[in-house]
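Just one protein chain is left out here, and the rest sit where they should.
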Amino acid sequence: MERTPIIEMKGIVKVYPDGTKALKGVDLTVNKGEILGLLGENGAGKTTLMKILFGMLHPTSGKILIRGEEVRFKSPSDAIAHGIGMVHQHFTLVEVFDALHNIILGMEGHGAFSKIDVYRARERLQSLMDDLNFQVPLEIPVEDLPVGVQQRIEILKMLYRDVDVLILDEPTAVLTPIEVEELFRVLRQLKAEGKTIIFISHKLNEVMDLTDRVTVIRKGEVIGTVNTSEATPQLLAKMMVGRDVVLKIEKPPKEAGEPILRVENLKVMGDRGEIAVNGLSFEVRAGEIFGIAGVEGNGQTELIEAISGLRKVESGRIYLQGKDITGRGPRELYDLGMAHIPEDRTHMGLILDMTVTENSVLGLHWHPRFQRFKGVINWSKAREHARSLIEQFDISAPGTEAPVKSLSGGNQQKLIVAREVSKEPIFIIAAQPTRGVDVASTEYIRNYLVKLRNEGKAVLLVSADLDEVLQLSDRMGIIYEGEFMGVVKPEEVNTEEIGMMMGGIRYEEIRK
Amino acid sequence: MKKSGSESLKSINLRPFVESLIAILVGFIIGALVLLAFGYNPWSAYYWLFQGALGSTYGIASTLKYATPIMLTALTFAIGTRTGIFNIGAEGSFYFGAIAAVIFTNVWDNMLFGLAMGMLLGALWALPAAVLKVYRGVHEVISTIMLNWIGWFFVLWLIVGPYANPSDPNKTIRIPVDARLPIIGYGLSIAIVIAVVAAVLTYFLLWHTTMGFGMRASGINQKAARYAGMNPKMAVMWSFLIGGLLSGLGGAMKIMGEGPSYAISQGGANIYGFGFDGIGVALVGRNHPVGIILSAIFFGMLRAGTALMQAQAHVPLEIIKVIQGIIVITVAIPSLYDLVKKAIHRGAA
Amino acid sequence: ISPGGEESTKGAIAIVYDVGGRGDLSFNDMAYLGASKAAKDFNLDLVELQSNSEDDYVKNLETLAAQKKYLVIIAVGFMMTDAVKQVADEYPDQKFAIIDGYIPDKDNVMSILFKENEGSALAGALAGLIAANDGKDKVGIVLGMEIPVLYKFEAGYRFGVKWAEDYYKQKEGKDVTVDVIYQYTGSFGDAAKGKAAARAQLAQGAWVIYQVAGGTGLGVFDAVGEVLDSQGKKMGPPFAIGVDSAQDWIKPGVIIASMMKRVDVGVYTAVKDAVEGNFKGGIVELGLKEDGVGLSTVDDVMAMFDSLPEDTQQQKLKDLGFNSRDELRQYLEDTRKQVPDWIWDAVKELQGKITTGVIKVPAPMDQDGIGAVRNAKTWQEMMELAK
Partner (left out) sequence: MDVGSVLSILITSLMAMVPIVLTSVGAAWSERAGVVSIGYEGVLLMSAFFGAIFAELTSNAVVGLLGGIFVGILLGMLHGVLTVYLKGDHVIPGIGINLLAMGVVPFGILAYWGTAGQHQLPHDAQMWHLKTPYGELSPMVPVTIIIALVTWWVLFKTPLGLRVRSVGENPEAADALGINVEKYRFWSTVYGHALAGLGGAFMSVDWLGLVHKTMSGGRGFIALANMVFSGWNPLVSLIGGWLFGFFDALAAWLAPKHIIPGQFILMLPYIMTLIIVAGIIGKARPPKWDGRPYKRE
């Protein structure tokens, strides 16, 4: 492949207004028509670098050349005009608009005061989607769509603008394996059409699978760039972290004990009144990780919310250690020994504007050890608790009194895990526990879940990351439209069978 | 500025304080230009303003007296803000606190009973807004504005009708002597002490109790609060009720602690407007109880100083309002602090 | 107003306004008129203090009293009564005068009270007779907030209307009833509210409307003016009646007369007494007899007009479409000619009777009192209530 640099970033330094030195002189070259992987731990500076390239941030120093020509972007519109588009790590969609309006926003055509030509826009979009075989519903408010679809909208948004270079910041973190495959197909097609792609991910196998070259960043500096064909996951992990990383989880065989959680004929409604969980029954035993796999939006969220007391149960029963907990609230459940790592860390697991200390006791602040006397919180105890979590889980945080929003996503996730584990639960729900978390932290969190299992706790794991479910579960249920298509041991099935179950075919039928 | 829960009083972040101070300074400077433009001597105007507010024990007492009611209504607004509610219903609760004091001290002339009933009625008047918000999703801006008006006319009816003073119909019946708040001196009653205690208690409630933690968490993120086993709906309720209670206390103390009449004047002239003033006080105090104590005193100073400023510097009240407006506006500029800091750095370099 | 404190004058007086402040179209403005005239005539400095709210009264009065340099401190408005009592006790050497406040027993306080009920009775007689004469059966009164001081106005007005019924009957030998449409608008500062209220009263048949509502009353003038406009008339009827000062100049042609309350005279007298050493504490009550209240004459209106600054006068004349002061005067007189002379004579007759004490006008102070007046069928019944 010929190597014409389309983008050259030279000596990029970025100091945030609060003094954080995110980038310390980064050089990055992207060749035309390639897929470049960008790897790095949480907080390494990947997002910062890309936001600079996209004109959303201004570098403190350094220069950017596009097709050999030096550019200075004042805003993303300049970048878009130069053919650069970006899909952000956190979606930037106007939730109340439908896909169509999200996509055409800013280039609606005609004058500002004329009526938006929805018809023409829809036609153009439809042909774009048909070309890529990549469909999204155009007229439903985005907030009502699953994340996978939201991400497609983000990508279409950029393609609608005819960009040559597409930056994708952790696009797969929220996707199911099937969606990832679909995405990769599209990306490859785009590459074939001559587009250039920058791909950020924490998942090494994806990077290995998709990219042509990989650049690794650590703490604001480039560690190196390798051709993917010459790299191994171990090598990349080592470059990122600076040490060897165990990519395989050690999981000794263990006999499961008593049932801890028992769910019987559970029926739960979704937000729009549809049946989300449809007569589900299963149990999670002591010393067992029970995984739930499935395409997102098949009732996982509602199931978790019902078990953790956040959603009304329509019918059926839930028992914890034989005790009926149907309809109990989160506080009682905490007292009964339940912990919950929620899937939505920014909206549910944490209160971003509050401090690390406050977040570290969120939901367990009732515990007598954090109470000076009943009703009065002992903040010095809480601060100690925060300190010990930070230390124990190696969370990098500016301090216990910093707002949690100033932690990187990975560290935010670690904080949640640490807090939930510190509840010393007998039963823990772990929903998407490693989403968006870098390799080292992922390794840590996964090992911790196994450790809990080894200690005889019951773990309910829900993850869109099929590898994770396969790796960690002792047993797993594959969910489809609120029902299990099968409950199996990971080693008994192959990926293809799982794929079929996730698509709605029952295990018995497959085995026939 | 976000306050952390574990922050102790001694480690309070001074930045917002300095920020407000700079804003006030800039406001005074612009105000001076306005004074000059209209032919007044800003130096003498400000001299007499401060002389009137702080130049004598009497001045200080007046400053504190003015600071009292707005301190409490500001707390109402701040509690709302901290729990995610734009509660502008302090005004209405204030009226009810005042009328409750008048009615109930005349039933049983006991000071504590009067204060308690003031708080109770203040809280009760906040209840509809709370219930409508929680159970009907009615936005508090509508409900509180409407309730303020409804409460206003209702209280006007009470004071001109059933509770008009038969021997002096220009006001309501008076607070019995035994139920009045003790005077510290210079017409200043212990109301100020109670108000400061209320502010400290509010601080304690919001930042040191389980309930306050729940209220703040709910205010920022309801979903997370629910996840953490808190009850956001109750948090909203409590926010309104405690807010109403504080304004009710303010209203009660306004009548029970301030002479000469110890009664509500007809037309409600001595109970009107404190809720609205409280919003400004809360914002300048950055919605923090400690900030509110300081900012209420500052506003009290501006009020206490106007008499001398008018009498000696002959500046009309309207110009004083203009200057107050300018000061409040400048307080809204957070980057003022950074600008000044930069300028100082440049000067030093 | 000059900053600083040059003492070129023979001393100083101070005036404390109530919350309405200058521009309330009521006692504050009138008090200013009297005080400024007195200051000029006696070569005194005039210090004015406005009040932001009722809480400022004590503070304002005390601040002034502590300066110990004012011949007399004038407190405007009944709401200052308790404040004056308190401060007068603290500063027994300082002379005070209070408008509308009842402080009978202090040597250093002169209470100046007005019998608005008497003046309003004339307004009511005028309104009632105009209506009866034009074959109408309703007149209106738009008031501000419902506060007991306004009951005196309402009662006087009602009295006058009832008296007019009787007078008309005796004169024409015909039974007439003229009902009083009344409403308290709940505000002294919202002209739009006054307009809506007047509109409603006009729609319900009010032929003359008396406004006792400060700034809200401005809307009453506007509403009546609109009705005239729509009929292509420059002058009423229907008419409005002004209050407190001679407001006729605000909308000539629309306002037939105003019930004047001569706060300016009261203030002037208080200052004069203080300057000449005749100051006496106690009650000074000014009614029709003392010229403290009354219906405005054209001379009164012109005097009010003349008290405006020179260029304001010129501008005002231009705005109203007059070339000279005399044209305005002529116009006001023409307006009054819309009402037959006998009506004016009748009003004079009532004035005489009240002045001589033959007729007494009720002055209720509370809801029960006004209730009784509202229920009374004849002026004689009302007069019973005045005793």
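Letters A, B and C name the chains as they come in the text, with residue numbers starting at 1 for each one.
Here, contacts are C-beta pairs under 8 Å (C-beta built on N, C-alpha and C of every residue); 3 or more make two chains touch, one makes a residue touch a chain.
Keep in mind the model is a prediction, meaning the values are calculated, not measured.
The chain not displayed here makes contact, within the full complex, with A, B, C. The missing chain, though absent from the display, is touched by one residue of C:Q86, C:N133, C:Q201 or C:T335; that residue is C:Q201.
Within the set A:T4, A:S61, A:S75 or A:S281, the residue that contacts the chain not displayed is A:S75. Here the missing chain is touched by one residue of B:T105, B:S189, B:T209 or B:Q324, and it is B:Q324.
Screening C:Y182, C:W207 or C:F279 against the full complex identifies C:Y182 as the residue touching the chain left out. Not every partner is drawn; the one left out touches chain A at residues 16-17, 54, 56-57, 75-81, 86, 88, 92-97, 101-102, 104-116, 157.
Hidden from this view is one chain, which touches chain B at 132, 136-139, 141-143, 145-147, 149-150, 153-154, 156-157, 160-161, 279-280, 283-284, 316-335.
Those residues of chain C that touch the chain absent from the view are 21-25, 29, 32, 140, 146, 181-187, 189-193, 195-197, 199-204, 215, 218-219, 222, 225-227, 229-231, 250-251, 308-309, 311-312, 315-316, 318-321.
In this section, only the chains that are shown with their structure count from here on.
Rounded to whole angstrom units, the spacing between the C-alpha centres of chain A and chain C is 76. Per-chain Cα centroids separate chain B from chain C by 36 Å.
Averaging C-alpha coordinates per chain places the centre of chain A 45 Å away from that of chain B. With touch defined as above, chain A holds no residue shared between interfaces to two or more other chains.
Shared interface positions of chain B, defined as residues touching 2 or more other chains, are absent. For chain B in complex with chain A, the residues that touch the partner chain are 2, 4-8, 208-211, 213, 216-217, 220-221, 223-230. Only residues 1-5, 14, 19, 21, 47-56, 58-60, 62-64, 66-67, 78-79, 81-83, 85-86, 145-149, 186, 365-367 of chain C touch chain B when the two sit together in their complex. Those residues of chain B that touch chain C in the shared complex are 39-41, 44-45, 52, 58, 62, 65-66, 153, 156, 160-161, 164, 166, 169-170, 187, 258-261, 265-267, 269-270, 272-273, 303-304, 306-308, 310-318, 321.
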